[in-house]
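What you see is the complex with one protein chain gone and the rest in place.
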Amino acid sequence: MTKTILKAAFGLLVLASLLILPKYVESPYALHMMILLFLSVSQGQSWNILGGYAGQHSVGHAAYFGVGAYATMMLMHTKQIAPWYGVWAGIVIVVVVALAIGSICFRLRGPYFVLASIAVAEILRLSAINLTTLTNGAEGILATELPVFKIGETVITDFLTKVPFYYIGLFLALLTIGVTYWVQHSKLGYYFQAIREDQDAAHSLGIHISVYKNIGLVISAILTSLAGSFYGIYVGFVDPPTVLGLDVSVQIMLICIIGGMGTLWGPVLGSLILVPLSEALRSNMITEGLVKVGLVGADTRVGLFLKENLSHAHVLLYGVLVVLVILFMPDGLMGFVKKLATRRKQEAV
Amino acid sequence: MAVFLQSLISGILIGGVYALIGIGLTLIFGVMRVINFAHGDILMVGMYLTYIIFTMMGVDPFVSVLITFPLMFLFGGFLQKVFINRILNAVAQNQILLTIGLGLIMSNTVMLIFTSDYKILTTSYSSATLQVGGGVSVSTPLLISFLITAAITAALYWFLLKTDTGQAIRATAQDRDAAQLMGINVKRMSIIAFGLGAALAGTAGALISPTYYIFPQVGGVFTLKAFVITVLGGMGSVVGATLGGVLIGITESMSAVYISSGWKDVVVFVLFLLVLLFKPSGLMGKSRT
Partner (left out) sequence: MRKQLLALGATLALSPCLLAQKIGVINSMSGPEAPIGENITNGIKLAEEDLKKKGFNLQLVWEDDTGKPQISMSAMEKLATRENVAGVVGPYTSACSNAVAKLAEKYKVPLLIPAAAKEEITRQGLKHVFRMNAPADQYASSLIDAATALGRPKTIAFIYENTDFGTSTSKTAKDYVAKKGIQVVADVSYPKGSADYRSTLAQIKSKNPDLVFMVSYVADAILLMRQSKEVGLQPQAFLGAGAGFTTAEFAKERAISEAVISCTQWTDDVSWPGAKDFGTRYKAKFGKEPTYHAACAYASMMIMAETARNAGGDRAKTRDGLKAGKWNGVMGEVKFADYDGFTNQNNHQMLVQQILGGNYETVLPAPFATKKAVYPFPKWK
């Protein structure tokens, strides 16, 4: 009992500090990193609903991310429709796309499903390149100015600082966590897990497999498209490789697998590791840190070697991390933590 | 007419190399049920190996296959023994991510060693052609590589059908547990299968290097192509992958002319989805597991 209260208190504390953070942290760089973190959480959590709970490991989530991003940006760019209306259009389109994809891919299982999901996302990417009149092709869509957000006559925000994006990102991350929590604790979640564990058994229990798979897909696709729309308006530029590329799909899946799929906090944990890690590796902060701490001299051969190569090698280290996690923590970090916890409990008994 | 013939011939010839890549992937999938996302990166390693042998020792790329093949076999066996073997019973997405991770390691290690420059391997015959007549021409290096591909494929058929090891590999592919019960050393067969798969991908890399170019991220394109070919032919079917490779070669070449070259990859993926939906066992596959 006290544990639940403690947990709730801790949760509220984190939430409260996230809500007031922009009041105290003015550094746009820090806010930018938080925004990337929120984006990553919502991407991972959206995938988690379909991949983690329903066990349908899509490697084509870039399709929904890209559709959301493109729909919002295209409407804003060509029809001057503000993104907060464009998002709804994005949702409608993404539901149609998801159901079309679902009707193809859900006939297949296991590796075939994975390959089909890749193929569909690639078809969308190539179409975005080739349908130049609709999407502006490989040149992408650039939208610099966001309209001012007003309710009635009151200006809520003009999007000139990072703060509104911070709150949108936070809202999105909380929304996806909330939806996941709801899925986990509703009947839907039980059906999903039944399908994940054994499709045939689930079917014989009278669960409409394809109906529930499609429900899972639609929820997941809508949330991913919201993340895509948010990416579009935040970065202000979309083109086929950055929002529809295969590496976007892999990145989304990676967040869950590193953190732990099918758990509420897995994608959050995954994002908390991947986002800062890739930033630190990319910008050579690790070498700087080692130099500052005094472990490595700045002008020694080791120091120079690290400075020269570590930033080039960050994708390599990323690869090594993936391999290590899969080999030694196949259930992700959450799985690893849980295993440790049960072991401690057993020892205590 | 000349355009049609030209497209057909170059489609078939390029399809031969695709077939080799597909056969390698299908062997790996057949025996281990692992989708190897590092397949294109293994091909890339084969290309760099060819490049080193060519620039350091002056060995012709086509001759260097004799060195590349065994080296890549060892490399594949090593990958299987150290990494893939540990995840044979893991869920599909973990297998995929492991091979993606391995691919990232390969391409980025190569990038650290060779930098990310494009390397061109120029032989005396790189731009040579044979005139067939009727305005149709054939690229000499492509023709040679097609012939070598055909020879390797024939040798592989013989190996799989006639030798004990080959039969053991096929038995493992059909039913892993039954094969184990029959006293087949399944672990060894897996190593051989992955070794062969890597050797074939590496050889394909060697064969296209005189007409293509080499850079660390070259693998991605070929990985996706290999999947399409493998599914088209039926996962695990060597004959199917051979046919699938040639078919994809022709489809690409024809759709570039008669539809549009921007859309040709879409045509390939749509074909892929249609096969998955209407004949999921592929053109030559017997069952889908």
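Chains here go by letter, A and B, matching the order in which they are written, and residues are numbered from 1 within each.
Rule of thumb we're sticking to: contacts are C-beta pairs under 8 Å (C-beta built on N, C-alpha and C of every residue); 3 or more make two chains touch, one makes a residue touch a chain.
Note that this is a predicted model, so its numbers are computed, not measured.
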item	value
Touch criterion as defined above, residue of B:T50, B:S190 or B:T211 at the omitted chain	B:T211
Candidate in contact with the missing chain, chosen from B:I84, B:A256 or B:M284	B:A256
Listed residues A:V235, A:L272, A:V291 or A:L327, member touching the removed chain	A:V235
Missing-chain contacts mapped onto subunit B	2-3, 6-7, 10-11, 14, 17, 108, 111, 115-118, 120, 122, 126-127, 129, 135, 137-139, 208, 211-213, 215, 217-218, 221, 249, 252-254, 256-257, 260-262, 264-265
Interface with the unshown chain - residue positions in subunit A	27-29, 32-33, 36, 126, 129-130, 132, 137-140, 142, 144, 160, 231, 234-237, 239, 241-242, 279, 282-284, 311-312, 314-315
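By definition in this document, only the chains that are shown with their structure count from here on.
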item	value
Interchain centroid distance [CA atoms averaged], subunit A/subunit B, Å	33
Subunit B residues within the subunit A interface of the complex	29, 33, 35, 83, 86-87, 90-94, 96-98, 100-105, 108-109, 111-112, 220, 224, 227-228, 231, 235, 260, 262-263, 265-266, 269-270, 272-273, 276-277, 280, 288
Subunit A residues within the subunit B interface of the complex	51, 57, 59, 104, 107-108, 110-112, 114-116, 118-120, 122-123, 126-127, 129-130, 246, 250, 253-254, 257, 261, 309, 312-313, 315-316, 318-323, 326-327, 330
